[in-house]
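Left out: one protein chain. Kept in place: all the others.
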Amino acid sequence: MSTTALESAAARRAQAGWRDRLQDWLPRIVLAPSFAIILLFVYGFILWTVYLSFTKSKMMPVYKLAGFDSYERLFAQPSWYMALGNIAIFGILYVGICIALGLLLAILLDQKIRGEGVLRPIYLYPMAVSFIVTGTAWKWFLNPGTGLEKTMQDWGWTSFHFDWLVNTDMAIYTIVIAGVWQAAGFCMAMFLAGLRGIDGEIMKAAQIDGASTYATYRRIVIPALRPVFLSAFIVLTHMAIKSYDLVIALTGGGPGNSTELPSTFMYSYTFTRNQMGVGASSAVIMLMTVAAIIVPYLYSELKEPVR
Amino acid sequence: MFKKMLSVAAATAALLAFQPAAPARAADSVEVLHWWTSGGEAAGLAVLKKTLADQGVEWKDAPVAGGGGSGAMTTLKARMTAGNPPTASQMLGYAILDWAEAGALADLTPIAVANHWDSAIPKAIQKFATYEGKWIAAPVNVHSTNWIWVSKAAMDKVGLPAPTDWDSLIKVMDKAKSLGIIPLAQGGQAWQEATMFDSVVLTTGGADLYKKAMIDLDEGALKSPAMHTAFERMAKLRTYVDPNFPGRDWNLATSMVIKGEALLQVMGDWAKGEFINAKKEPGKDFLCFRFPGTQGVVTFNADQFVFFKHGSAPLDAGATKMATDIETASFQSAFNVIKGSAPARTDVPDTAFDACGKKAMADLKDAVAKNTLLGSSAQGYGVPPAIQNAMYDVITKLFNGQLTVDQAFAEFPKAIAAAK
Amino acid sequence: MAFLEIKNLQKRYGKVDVLKGIDLDLDKGGFLVLVGPSGCGKSTLLNAIAGLETISGGDILIDGNVVNDLRPSMRDIAMVFQSYALYPNMTVAQNMAFGMEMRGVPKPEREAAVQRVAKLLQMGHLLERRPSQLSGGQRQRVAMGRALVRDPKLFLFDEPLSNLDAKLRVDMRTEIKKLHAATGTTIVYVTHDQIEAMTLATKIAVLRDGLLQQVGTPHEVYNRPANLFVAEFMGSPSMNLLTAKVAAGKGGMMLELAREHDAPILLRVPSSVVQTKLAAGQEVIVGIRPEAITDPDGADRNSTLVETVEAKVEVVEPAGSDTYVVTHAAGREVIARMRGDADVRPGQRIPFAFDLGRAVLFDPKTQVRLA
Partner (left out) sequence: MSGRVDSGMAGGSVVTKIVIYGLLLFFALLFLTPLFVMLVTSFKSLDEIRDGNMLALPQNFTIEPWLKAWGTACIGLTCGGIKGYFGNSIEMVVPAVTISTLLGALNGYVLTKWRFPGHKMVFALMLFACFIPFQAVLIPVARVLGLVGLSGTVGGLIVVHVIYGLGFTTLFFRNYYEAFPSELVRAAMIDGAGFWQIFWRILLPASGPIIIVTVIFQFTNIWNDFLFGSSFTASESVPMTVALNNLVNTSTGVKEYNVDMAAAIIAALPTLFVYVVAGRYFVRGLMAGAVKG
């Protein structure tokens, strides 16, 4: 049965007056402004960016086509490859760890815990704080000379070393750490909501069937959370791709260019380096990558049969 | 119904067609975009604000801090695109010329002529304040970037005379290292490393090499053995830096010198503000030298203000007053005493300045006379931003061990060529 | 003229035909029950009457007016939903008054109507509660109240009792029946429960795959099912349907039911069929309800067509008031309904009395009842 309460059939309402016809079109009229604005501000501007990526725009847009010049320049930049490699590392770890940690915290919090009301906002608050300044705190914390390493050594653990922030090979992982700190709580909230939504009787049944706690979660609960995984994946992917403040506040892209991400690359080329064409081409590649990840998800949403 | 639709459509069209004319602003107000938001710089600008207020011009502040002005430049682009530029904006180096080329900047020539800017402002700076023979920017100050800032206490421990060339610098730093003092306090951001590289090229190949390689981007100079030496020296300097430098802000490096943890820092003259702020006295607690081997040469970074065209209207009264005031000797003196830089006009009396300031002004005059006042490539006064950042890329990768000296030497001209 | 008329009603979703030409009518004060298995189109038909679904063809008339293109609110109908669809943010009174409010009925009038219906349904004490504070039965009552309060021309019920437990369902069924008798309203009622259909309806319409199978009074549908589908669908336990062969006997045509390890059963032709239309050797399906197969003592003494046959008992299911006894014939289980105190044990051979006055025959090919 269709969930559609009233399908439109303007033609069939011939005898009804224009007032009725207006009623029939009202839902579409209501949706139209939002949709039109999205079409212009998202898709129109994507097209604009695509166009720009085929020009030699420097400081400001120019509209003379120049073929694949920008793309050639883009793929001649070693730091672009660095950015691509980094977004892969960052994206996978960030999304993966956030989901794993969020799920773990949610499961732990779901064990009839005292003080859940206190713990929950503690995990959630990082999402609320702008990274403009939190970044400074993180920078101190991760810097071997001022932060964790120094503190541990001051406390007598002299062999303790934690110098990822200043290590070109490891710095990207500190971005992951700070990113996870920021978003894991949000994931936790989503999973907690998912867990609370699972029918308690299923769990009881599993335990009567002799499933261990571990097996219950692995075989029953986690599969039931599939929609949450999907939602979390979407939200996190979008945040991973947009991560900008994080890098700027923590490493500024360094040491060297070891923490360059496509988002910082794009900003820097578009606005700082006055190579807007290259910036636009990097944005196009980014959007194509996002589309490659998101469109299959949307497609699976779409092809779900009409009920 | 149909009529109604028509009128709605007409209204929409009218709305879309509406081109904001020159925003109606009171003739006696200026909106100024800048990134001087704290401490000495803001206090310096406050002098200008006060001067204008005395003349009945209201100052509308539009600060966007961060990234050495990159945030402000992004904002400027957005506002320019929207057709809503501010009255004036702080601006540096090649960006000024780019905006002039785009036809966005107002012509200041009448004001400049009336106030003899031409004779008072060094030619090297004029290169970035004029476009096709017209004045398009009002320079405020000259920062000099080839300074080293030394802890007096650490220097006393080292017990050697002040370094005057590369070898003596190395000796001093080796001694400091053996005494357990960090020889070189370095901030770990690309622009800081590049600023140091400017000085290293200067000390290695003199003004000549610097001009050819870092400003004219002469292929031969870029591939010359001297540049290889410069990269070797950069790598050598890296060995005097503590391991925790990446990402460090410049002022934290300065504070290492202030505390005597580190011997010296290579930084522009704005570092002085940190010492003063920590209640340290020049000569007594800290020392300032030219980067050894670059005496007589000044690499500069000059802050300037540009004014935007608003339609075809001539520069309004507020903007005119502001441009005029910027180039008065009294403002230049008052501002730069606070900011720690030298006045852009060389005819400003140095009476109000401290020892380091007097030295800076004398050096500037000297360099102008000897034609060794050179734009700092690291600060956007040597090359356009695309190339400047391409240079950053190679220098920072070398300094952070992502490239070897040979690789950097080979990569440098390539990166520059790719960014052209 | 009928109060509700449906003429050749069609509904398609894309390529799928959900309703394939329905013709139905209902008189004022009638109680029409639409019954059928899930997916038969009964809810779609109800929604089409309500105006919640547009129709692809045909006409719907309420009180003589074509309402095809009228929106639901203009059809002067009320509907009770399976989930009751009570507005969670409103009190019971507000829920009931909402429809009148939307129609601009003045407040005093609304309140009076709510009070009247609340009294009728004995739920005055619930008026200030919210739906979440009500039990399932109470919610159901509110949903009915909400429909009643507007005093519409036509009531539509969409499986209103299916979310209640068994006992409540029976109670509410009675309640609805009383309500209908008391108010004389016209009702269209959808259910998949044939007992509800039997007890409530003045008219039953059996649907299958978007086609009407039979329309008639409960008695007609139950006793004279139009085809095998209706025969099997109505009644519980359902009608015994046994394949038989027509054979010429002494007193006319006889029906022969084969049995394993036993002599075939020979039965006379039911009175519902004209004997002369049958030919010897023809295959037919005998439909006989369990209550028409009894122990000889329990057989209808007025019937002239009772045949007694001995058969082996396979299963005995005592159900209190009755005992269901299962035996085997014509390759199928045959269920008989005997008295509650009948002393029967599995494995016994006992006599079964077949009352052929209440049996029907079907054509196995067309599945249609033979007359």
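In order of appearance the chains are A, B and C, and numbering begins at 1 in each one.
Just so we're on the same page, a residue touches a chain if its C-beta (ideal position, glycine included) is under 8 Å from a C-beta of that chain, and two chains touch if they have at least 3 such contacts.
It should be emphasised that the depicted structure is a prediction, and the values quoted were computed from it without experimental measurement.
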(message) What shown chains come into contact with the chain that's not displayed?
(response) A, B, C
(request) Among B:Asn277, B:Gln295 or B:Thr328, choose the residue that contacts the chain missing from this document, as touch is defined above. (result) B:Asn277
(message) In the complete complex, the non-displayed chain touches which residues of chain C?
(response) 47, 50-52, 71-73, 77-79, 81-83, 85-89, 98-99, 102-103, 146, 150
(message) Just checking the interface: what residues of chain B touch the absent partner chain?
(response) 15-16, 18-20, 31, 34-43, 45-46, 49, 59-69, 71, 74-75, 77-79, 81-84, 86, 143, 249, 251, 255, 258-259, 268, 270, 273-274, 277, 339
(message) For review purposes, identify every residue of chain A that touches the missing chain, sorted by number.
(response) 2-8, 23, 26-28, 30-31, 34-35, 37-46, 48-49, 61, 101, 104-105, 108-113, 117, 119-134, 136-138, 140-141, 146-147, 150-151, 154, 181, 185, 189-190, 192-198, 200, 203-204, 207, 212-213, 216, 221, 226-228, 230-232, 234, 237-238, 241-242, 244-245, 263, 266-267, 270-271, 276, 279-280, 283, 286-287, 290-291, 294-295, 298, 301-302
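Throughout what follows, only the chains that are shown with their structure count from here on.
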(request) Provide the C-alpha centroid distance between chain A and chain C, rounded to the nearest whole angstrom. (result) 55
(message) Centroid of chain B to centroid of chain C, CA atoms only: how many Å?
(response) 90
(request) Round to the nearest whole Å and give the separation of the Cα centres of chain A and chain B. (result) 37
(request) Specify, in ascending order, the residues of chain C that touch 2 or more different other chains. (result) none
(message) Give the residues of chain B touching no fewer than two other chains, as numbers and ranges.
(response) none
(message) Applying the document's contact rule, which stretches of chain B touch chain A when the two form their complex?
(response) 1, 67, 70, 73-74, 77, 80-81, 95, 98-99, 102, 188-190, 242-248, 384-386, 389, 393, 396-397, 399-402, 418-419
(request) Over in the complex, which chain A residues touch chain B? Could you list them? (result) 18, 58-60, 73, 76-79, 139, 143-146, 163, 165-166, 168, 171, 248, 250-258, 267-268, 271-275
